[in-house]
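Can you keep this structure in mind? I'll have questions shortly.
The complex appears here without one of its protein chains, the remainder shown in place.
We just call them A, B and C in the order they show up, numbering each chain from 1.
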Amino acid sequence: MTQLPADQPPSDPASLYPVSHSLRVRWAEVDAQGVVFNGHYLTYADVCCTEYFRAAGLPQWNVVATADSPEDTLDSYVVRATLDYKSSARFDDLLTLRGRISRLGNSSFTFECRMERAGVLLCTVTAISVNAHQGVSRPLPEHFRAAVLAFQGEG
Amino acid sequence: MTQLPADQPPSDPASLYPVSHSLRVRWAEVDAQGVVFNGHYLTYADVCCTEYFRAAGLPQWNVVATADSPEDTLDSYVVRATLDYKSSARFDDLLTLRGRISRLGNSSFTFECRMERAGVLLCTVTAISVNAHQGVSRPLPEHFRAAVLAFQGEG
Amino acid sequence: MTQLPADQPPSDPASLYPVSHSLRVRWAEVDAQGVVFNGHYLTYADVCCTEYFRAAGLPQWNVVATADSPEDTLDSYVVRATLDYKSSARFDDLLTLRGRISRLGNSSFTFECRMERAGVLLCTVTAISVNAHQGVSRPLPEHFRAAVLAFQGEG
Partner (left out) sequence: MTQLPADQPPSDPASLYPVSHSLRVRWAEVDAQGVVFNGHYLTYADVCCTEYFRAAGLPQWNVVATADSPEDTLDSYVVRATLDYKSSARFDDLLTLRGRISRLGNSSFTFECRMERAGVLLCTVTAISVNAHQGVSRPLPEHFRAAVLAFQGEG
């Protein structure tokens, strides 16, 4: 297992996240308490992961579930997610989503997303995804591993 | 803090959950991998919590954010959620959601939801909610605590 | 084109709809105005269409996009939808969704969904779907047409 730097709790300073992405809270995401419904933060984290892949020069892996050489395919599924809600996002808030991969295992990786509004931490999501084919886990593709390490300066 | 029985990991047998509720997976909840998007399980858990409240004879608390006597009001916000995904739900699957409150703290409580399809565990959600008013936590209302204890046979 | 009976405006009496299905409004579907966000009614209509297919003995067509004989496959896409909102659904409302197919064209059909709460009409959805393969429309499968006509008593 490749331990990336700073596998610390997701209250890490923002500087540890190589990717940041702005997201505006939508009306449809706010519930009758006037705050973003708790489940939508997993959608936000997924958006951030997509932007991480884009920034790292990775194709949008989870779409490409079948490739000519299966060993080169990433078809990832979240197996564990933890959300810590510190403060509520509200309608029309402009959030900053920060993302990084904090752990590269043999067949799994951990993605962390830190969500802020004007520098104030609102929520962190830690999601472990496993690469799998027809329900069986398999090693992360080598070029995925290499791209992540290069992007995060550990290559 | 009132420790309810069986505050064990959410892989507890189904018999420990006093509430069960059937839910049919919708087309709009399934993504391009053919499985339910990971964030929707928090919506499912919220549905199960609503049914728990109904079964326990509790009003739908989170709607009633302002009451004549604030100390009698529950206005709960999730502060931490953990999801363990064991297997994927798919379109048109008929799920059984099982719910219980596993911990009653001073101002917070833990709700656990176990989701199955034909007896097979798919996902567990553990969500800690805190009772709060204008951003400040406050004790759980006494009648909420009493209703939960009575419903789960600990009164 | 087969004109089914009663291709009248969707304010038709409930008796014209061969399928009805109960649906409980979820917390996550209600917005900060305290009412169901307008887009979710299309999800509700889709749920009703799934139940219509089940009741009519049809397989869940839109899943089966590839079959051995493509001419037997329904892969339908909504091309036009109209929603008339008469009154608002709110959290925990128990809705009755009523569905019917009001028109069978060569390659398209019209599904109508009427949503009520305690007999009061809340919303109607009229959705035209076309059967298509790789972006090109093609005739509705014969067994789909036959099943609909038989189910609605026009066979």
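Rule of thumb we're sticking to: a residue touches a chain if its C-beta (ideal position, glycine included) is under 8 Å from a C-beta of that chain, and two chains touch if they have at least 3 such contacts.
Since the model is a prediction, treat every value here as computed from it, not as a measurement.
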Among C:20, C:43 or C:107, the residue in touch with the chain that has been omitted: C:43
On chain B, residues whose C-beta touches the chain left out of the figure: 27-28, 30-32, 34, 37, 39, 91
Residues in chain A touching the chain absent from view: 24, 26-28, 43, 46-47, 50, 60, 62-63, 91-92
On chain C, residues whose C-beta touches the chain left out of the figure: 32-33, 35, 37-43, 46, 62-63, 65, 75, 77-85, 87-88, 127, 135
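Just so we're on the same page, only the chains that are shown with their structure count from here on.
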Geometric centre distance via CA averages, chain C-chain A, whole Å: 36
Between chain C and chain B, distance of the C-alpha-averaged centres to the nearest whole Å: 31
Residues of chain B whose C-beta touches two or more other chains: 43, 46, 62-63
